[in-house]
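Here is chain A:
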Amino acid sequence: MNMDYSGHYVLLSLVMFAIGATGFVVRRNAIVAFMCLELMLNAANIAFVALSRRVGNLDGEIVVFFVMVVAAAEAAVGLAIILAMFRNLESTETSEASQLRL
Partner candidate 1 sequence: MNAVIGIFIKGFIVQQVTLGLASFCTWVERKGSALIQDRVGANRAGTNLVVGDLLKTNNLFLKPFSLAIRLLVLAPVFAVIRFLGSIGVINTLLNDALKALLKEDFVPAGTNVFLHALGPFMAVFPVFLAFAVIPLAPDAVIFGVPIRFQVAEISTGVLFLLAMGSIAVYGVVLAGWTGNNKFSLMGALRAAAQMISYELAMGIAFATIVLHFSTFDLYQIIDAQGGSLFNWGVWFMFPTGFIAFIILFIVGMAETKRGPFDLPESESELVAGYFTEYSGMKFLLFWLGEFAEIALFSIVLTTFFFGGWHVPFVTLPEGAWWAALIGHGVFMGKVLFFCVLQITIRWTLPRFRYDQLMNIGWKMLLPLSIINLLAAAVFKLLS
Partner candidate 2 sequence: MSIVVVCLGALLIGSALGVVLSKNPIHSALFLVANLVGVACVFGALGAHFLAMVQIIVYAGAIMVLVIFVLMLLNAKSEQRTLGTYFQLIGAGVASLIFIGVVGQEVLVQWPVQVGPAEALVGSVEAVGQLLYTEYLLPFEAAGVLLMAALVGAAMLAKTNYGKGGR
């Protein structure tokens, strides 16, 4: 007899999302904040797949596929922005990027 553990995985994804959100708010290094953002996206992915299994069709998994695509695009552009920011400000602390003009 197989048990359905989707509820457990959704709870796991909630805790991971909360940890990611907390990290995103309190960390000052821009790249670590970006990594906490990836944590949040992955938590949402886990929830999608678990609920797709519970509901019974594969639409959730398609959504996860597109979330991964968007996350990859966002990673490329976000890290390029961080690189450009570092080149001008010489630091990756988010509190340093406080002015619209350089």
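Brief remarks on what is shown
One rule holds in what follows: a residue touches a chain if its C-beta (ideal position, glycine included) is under 8 Å from a C-beta of that chain, and two chains touch if they have at least 3 such contacts; residues count from 1.
Basis for inclusion: all candidates are chains of the complex that A comes from, given by their letters.
These figures come from a predicted structure and were not determined experimentally.
The contact partner of chain A in this complex, picked from the candidates 1 or 2, is 2.
Remark: chain A residues 1-12, 14-23, 25-29, 31-32, 34-36, 38-39, 42, 45-46, 49-50, 52-54, 56-59, 61-62, 64-66, 68-77, 79-84, 86, 92 touch candidate 2 in the complex.
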